[in-house]
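Before any comments, here is the structure.
Excluded from the complex is one protein chain; the other protein chains are retained at their positions.
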Amino acid sequence: MKTVFDKPHALTDVPFHYCPGCTHGIVHRLVAEVMDELGIEGKTVGVASVGCSVFSYNYFNCDMVQAAHGRAPAVGTGVKRANPDNIVFTYQGDGDLAAIGTAETIHAATRGENITIIFINNAIYGMTGGQMAPTSLVGQITQTTPYGRKIETQGYPIRVCEMLATLEGPSYLERVSVDDVKNIKNAKKAIKKAFEYQIEGKGFNLIEVLSTCPTNWGLSPVEALEWLRNNLMVHYPLGVFKDKGAENNE
Amino acid sequence: MEKLLMKGNEAIAEAAIRAGCRHFYGYPITPQTEVSAYMSKKMPKVGGLFLQSESEVAAINMVYGSAAAGVRTMTSSSSPGISLKSEGISYIAGADLPCVILNIVRGGPGLGGIQPAQSDYFQATKGGGHGDYHLVVLAPSSIQECVDLTFEAFDIADTYRLPVMIMGDGMLGQMMEPVVFGEHKGREIPEKTWACSGTNMKREHNIVNSLYIDPKELEDTVIARQKKYDYILENEVKYETDSVEDADIVLVAYGTIGRVAKNAMIKARAEGLKVGLVRPITLWPFPAKAINDIASTAKAFISVEMSMGQMVEDVRLAVNGKAPVYFTGRTGGIIPQPTEILEKIKEVAGGIK
Partner (left out) sequence: MNNEIVIAGFGGQGVLFAGKLLAYTGMMLDKEVSWLPSYGPEMRGGTCNCHIILKDDLVGSPVVVEPTEVIALNGPSFQKFENSIVKGGKMIYDSTLIDVKPVRADIEYIAIPATKMADDINASKLANMIITGKMIKETGVFTLEEVLEAVKKLVPASKPELLELNQTAIKKGYEYNA
């Protein structure tokens, strides 16, 4: 019988611990498929961060380093500079990347550090139980904004891709979503391109993936996907914010 | 062998390069900036990397990454910067990674001052970061010892897979003395089979990690690490003694203050007082056994420090009630003078007659 669907080699056999309807699993799979397709699993080193994806070191079959909260881009820098032939990616959530690790993110980007960042934006702190994230929307109810995020007290959410696009360093910045089949296919294309850019030595790239957190949003998996489309995607438009490769082709 | 006249900061940097360190991450802070300056000049010439990080926090995490990748790596800073690095140091200890951290101590707390101090003794030897862990802490007192201990630091780090701190002070970092870079024999270093540099599809993936969500697993890991520490306590203690055999009063002092204390000892001997000196070279592991042995004959101890008295607690634990333990010192960047120490010696001598 012909095999039509299989687990990518770059994923281990350890079952994911993620909640039902959480899109971490999809993104893990996409990253693993890309590693398989590019044949880079053996020279890839992943950097897991702090948040729900902390255990990703158990899920990816490549070498994995676990980093302190927010420090993954600095750790990734250290790994890459030690062995520039390795392919290095970090996998970070919004609290990790855009709050506690903002400095590490911006400086890895502006150095043009030749690493790939997979940035999961679900507008909430998942692991600690649903607190406000730097990307939580105005009015969004979380455990620490029980009356909704207010501009007067919490200010505005951060658009990471747009912010990083002002820098010279990044080679490629794209925001994707994994809410439906079409967008998932696009997301994979973007992740693959990011790894390819790294292989070609083009420098820092980041793929922001709009994701769900049904548990902490208080929604069913299906409702969560709808909320993502109707709210996150409105504030965080999908698209390419920087592409040095495309610029060079013009 | 050619003698060179070098600053402590530069001598440590040169020794690190000669010890095979090719990945240095730093952030400017007085009084250790010469280390970064030296590295930025020399590293490109030996195919190495100097990277000025965006913060102390980033620097130590870059060290974490390079150590995880299996190379010799180092960062340096001074007191406030070491506080910032403490998070990363705890992770490095928790992930059993080897690296070298240089602390050229200045006065504190807070922004404190920029003159030499030893007020980070607690931070270096008792933790600094969170969790059950130790650093091996080396305290050179001359520029030659800076060089020799830097070689040792990398070897110890790689032998035991742990972070090693070289702790100097502003005086040691800034002063120049003749130094010789001799042949360093080095230790047999175990192969880094745990390093994350790609599986090449030839082995199971390596994971560098300090997270153990199951308490039993974490306890087992911490206990296993403690056995390593116990071995180090037995095998890696270094210290120097001077005239302790017949001494009534024994000074205990490390680093550059060990030298000032020696001047005081010589002055005291000249006045007929039987004074000796113990200079701990490893602050952790502390030479507790040696001090306890000396306490069998000595009548009193004086811990001499550039702090409000931190090492004195370890001296007391080491002496374990066999003799009284006193403290003298200055802090805030003031270096105690031999005459001040001599006064304390006389005061103690008066008391023990």
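For clarity, chains are labelled A and B in written order, and residue numbers in each chain start from 1.
FYI, contacts are C-beta pairs under 8 Å (C-beta built on N, C-alpha and C of every residue); 3 or more make two chains touch, one makes a residue touch a chain.
All figures in this text were calculated on a predicted structure; none of them were measured in a lab.
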item	value
Displayed chains contacting the withheld chain	B
Touching residue (missing chain; options B:170, B:198 or B:280)	B:170
Candidates B:256, B:282, B:310 or B:328 - the one touching the absent chain	B:256
Touching the absent chain when the full complex is considered, from B:37, B:84 or B:114	B:114
Options B:3, B:41 or B:187, residue touching the unrepresented chain	B:3
Full-complex contact with the absent chain, from B:30, B:55 or B:221	B:30
Positions on chain B contacted by the hidden chain, ascending	3, 5, 30-31, 114-115, 170-171, 174-178, 256, 259-260, 262-263, 266, 335, 337-339
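Going forward, only the chains that are shown with their structure count from here on.
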item	value
Distance from the mean Cα position of chain B to that of chain A, given in whole angstrom	40
In the complex with chain A, residue positions of chain B that touch it	23, 25, 49, 51, 53-55, 57-59, 61-71, 73, 87-88, 91, 95, 196-202, 205-211
Residue numbers on chain A that touch chain B, as the complex places them	12, 41-45, 47-48, 54, 57-58, 60-68, 71, 74-83, 85-86, 103-104, 106-107
